[in-house]
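Every protein chain of the complex appears in place save one, which is left out.
A and B label the chains in the order they appear, each numbered from 1.
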Amino acid sequence: MQTKRQKIKDSYLLYSFRRDKVAIVSATILALFLFAALFAPMLAPYDPYDVTSIDIMDAEIPPSWMEGGESRFFLGTDIMGRDLLSTMLYGLRISVAIGIGAVFLQAFIGIAIGLASGYLGGRVDAVLMRIADVQLSFSTLMVAIIVSAIVQVAFGVGRYEQIAVPLLIVIIGIAEWPQYARTVRASVLGEKNKEYVEAARVIGLDSKRIMFSHILPNTLSPVLVISTVQVANAVMSEAALSFLGLGMPVSMPSIGSLINAGFEYIFSGAWWITFFPAMLLIVFILVINLLGDWLRDVLNPKLYKG
Amino acid sequence: MQLLEVKNLEVSFALRQGDLVALNDISFSLGKKERLGVVGESGAGKSVTGFAVINLISKPGKITNGEILFEGKRLDTLSEKEMRTIRGNRISMIFQDPMMTLNPVLTIGTQMVETLQAHRKISQKEAEAVAVKKLERVHIPSPARRLSQYPHEFSGGMRQRIIIAIALLTDPSIIIADEPTTALDVTIQAEIMDLLQELCNSEDMGLMLITHDLGVVAEVTERVLVMYAGKIIETAKTSDLVSNPLHPYTRGLMNALPGHGTCDTANRLQQIPGTMPNLTEIAPGCSFHPRCEHCQDICSSEVPQLRKISGNDSRFVSCHFAEEGWQNG
Partner (left out) sequence: MFAFIVRRIIQATVVMLVIGFIGFSVKHQLGDPVRDLVGISVSVEEREALREQLGLNDSFFEQYGRFVSNAVRGDLGYSYFFKKPALDVILSKAPATIELVFVSSMLILLLSVPMGLYSAIYPKRFFSRLAMGVSIVGVSIPVFLTAIVLIYVFAVQLHWLPSYGRGDTVNILGWESGLFTIDGLRHLVLPSIALSSIMLPLFIRLIRAEMMEVLETEYIKYAWAKGLTRKRVWLVHAFKNTLLPVITVGGVQLGILIAFTILTETVFQWQGMGFMFLEAVERSDTALLVAYLVVVGALFVVVNTVVDIVYGLVNPTVTIASR
């Protein structure tokens, strides 16, 4: 029964996907981006981390089709003389890694707390959900900015940059768990009171196991919908932190720090250093959001509001 | 002149797959102070019929054919603004679930006063006075104090009384009650039905009672329409219909009623086999034939017309064998 329903759902997903042009285009672009991020070292014409290959004399060369552009730097170079296209590919790689890492972390924490809260109930549930309320009432970005600022002051900029990637994953990931926790808790509570759990208990089966084997499939679609939006949010938060100088260093830039580095040069004419990374960031977040919207419409899960 | 006359009404829902006919050639009338029952299973089109009268069918449905006459005037062609002067003023509605019908964030007083003020030039004070009077009429204790309370402070039965009071505010000519007691406890159901009946008598109102419960219809109404899959299949005086149902479906409904069984094994309830078809998959011929125990060849090929039964002017049945008696078929 479950598998049959799942099959119908899957084929419905595929059916509505084929009918929706926006979803197809978004998914294609996203797949391209993810591919580019994954294989950046192979795709990029230069290695932006290789200090020996960078010549400061190449700095601020405009894109190849403009006057003064050079064919070896298709999108031009940044202020340090790195090939912009290569740097963007590596930057995308870092942004994607941080975004997905952060979402995995928050999903893990959230699902664990949600299961515990829903299953144990009582005081544990009350306390955990109160904490979730409080946590949710604070802006994630605010928490991330303050925590990264404190860590940066504590460690100094040099040390901070060395551990920036795992640190940003933790900082961005840690604050957003309540969304997952509430959704998972709601479906645990929903299942807990269903007859089959009661029936399983009456005939002496392990009701816990049966329950969880039902809960996990049921939470799958809300978790999926939340996660798409959360990846977009995490990438945005990382970009914001990097833009403020609290994220990735310029020597190992994410898209956000590339934008930050180029920002000062925009008004002196070197617009491309900011423009291309900015477009990359916007398109990346936009396609994820569009896919998230489409998924929400199709799966129509019961998301916890407010 | 009848108070309300519906002629050849057709309602369809424009869906992506094409038009779906929800009501097919519905004709009936309602006289002054008359109490008419509309019976059928859920999905038969009873509610849609009720909402069609005040032209308030949920999208994407709309009236695609026929006329609705109220006091001789066409309702279905009225503009939205003109229609508004009828709705809740001359024709009031009572909805099914009193827990969902009242707006949770507005006080009872607000919801009553606004109805009056929508249709009369009347001050807040005067409107409140009328509201109190009507609440008294439906036996709500200390009504003046109740005006400032919110819906959730009332029980389901009390809320349905309030909704009836709202329906009475403008002294309408017709009340359309759509399953007014379905969502209530059995004991309260009887109270509400008695109240409705009493009010119709004392306030000179016509009542169109939409329900799936033939028992309620038998107690309250004078005339009855039986609907099946978007059509009227039998209409008669309530007493005639109850004593001698002519359509197999009507008889099935009667048999399913405790205390009205006509089958041999006393006190055993019978059910009609199968379920009512979806509107998208109505069988050719008589739409009831797949469930009918007396089904003949003609039933699956020819659509039976709603015919007058000889010897009874108020009796119409759409069954090929209504007169010769399908019991033996």
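Everything below uses one rule, namely that a residue touches a chain if its C-beta (ideal position, glycine included) is under 8 Å from a C-beta of that chain, and two chains touch if they have at least 3 such contacts.
These figures come from a predicted structure and were not determined experimentally.
Novice: From the list B:Leu69, B:Ala118, B:Ala283 or B:Leu306, which touches the chain that is not on show?
Specialist: Result: among the candidates, B:Ala118 touches the missing chain.
Novice: Who touches the missing chain here, B:Asn8, B:Ser42, B:Thr85 or B:Asn278?
Specialist: For the chain that is not drawn, the touching residue is B:Thr85.
Novice: Which one, B:Asp19, B:Glu153 or B:Asp185, makes contact with the chain that was left out?
Specialist: Looking across B:Asp19, B:Glu153 or B:Asp185, the contact with the absent chain belongs to B:Glu153.
Novice: Just to verify: which one of A:Ala239, A:Ala261 or A:Leu295 makes contact with the chain not shown?
Specialist: A:Ala239
Novice: Touching the absent chain: which residues on chain B qualify?
Specialist: Chain B touches the chain not shown through residues 54, 56, 58, 84-89, 92-93, 95, 97, 100-106, 114-115, 118-119, 150, 152-153, 166.
Novice: Contacts of chain A with the missing chain: which residues?
Specialist: So the residues of chain A touching the unseen chain are 130, 134, 136-139, 141-142, 145-146, 149-150, 152-154, 232, 236, 239-240, 243-246, 259, 263, 266-267, 274, 278, 281-282, 285-286, 289-290, 293, 305-306.
The working rule: only the chains that are shown with their structure count from here on.
Novice: Distance-wise, how many Å sit between the C-alpha centres of chain A and chain B, to the nearest whole number?
Specialist: The answer is 54 Å.
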